[in-house]
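Got a structure for you, written out below as structure tokens; questions coming shortly.
For this depiction, one protein chain was excluded, whereas all remaining protein chains were kept in their positions.
Take a look at subunit A:
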């Protein structure tokens, strides 16, 4: 059995230690320990409300932690003396509802962070953006506005926006949950390609089939606790914990695995 213990903190891109988060006194995350090594794809599974999204938001410092630490490349970014805006530059986040900026064209959405945050010139940033958009088949939509794009196209733009400054770590928060079923495939294909390129990815998803194919490691969260973690064939095929089995049974009953 593989656990996160055999990945040493030093080699990890991301290390989460004893992370605790409460909303109005109610614990949402109760002491999470998690490591993501370079080039690793770690998939978080669990029912709605299990804490997957909160964990991702805490890693990106979009939420204030109640306890614990978050290390990015060995640096404790949860330290209040660390500038969160600087720490976030090394992470790219893609949200469930895309969250593209509706008043900016596709190419302006993509080049915003490189230009404004990373100081890249407009020419260079646009050339890079067009190259990335071309790779996801959307170069011809570069001057369009987000509301003219399908959900799948918007989500691909959102992924490109997160890639545009070459972050060390990608955080994907249920990025296919808001899509029509026929549009899920195009987004998952892109994630598969990124995993193939050796990107370091931490993602929450309900797509179990996809998790089985692409994940290096699957982590099952339940009630804010990391119940079980290991290779996908073990966690999804032969889980150790009863709670994991129950969750997977419900998923299978729903026809999603």
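Definition applied: a contact is a pair of C-beta atoms (placed from the backbone, for glycine too) under 8 Å apart; a residue touches a chain by one contact, two chains touch by 3 or more; residues count from 1.
The rule we apply is simple: contacts and distances are computed from a predicted model.
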Per UniProt, the name of the complex member that is left out, chosen from "Amino acid ABC transporter membrane protein, PAAT family", "Alpha-D-ribose 1-methylphosphonate 5-phosphate C-P lyase", "Carbon starvation protein CstA" or "YeeE/YedE family protein": "Amino acid ABC transporter membrane protein, PAAT family"
Absent-chain contact - pick from A:69, A:99, A:144 or A:177: A:99
Per the touch definition above, residue among A:85, A:123, A:182 or A:253 touching the missing chain: A:85
Chain not shown, touching residues in subunit A: 57, 60, 62, 85-86, 88-89, 91-93, 95, 97, 99-103, 112-113, 116-118, 147, 161-162, 165
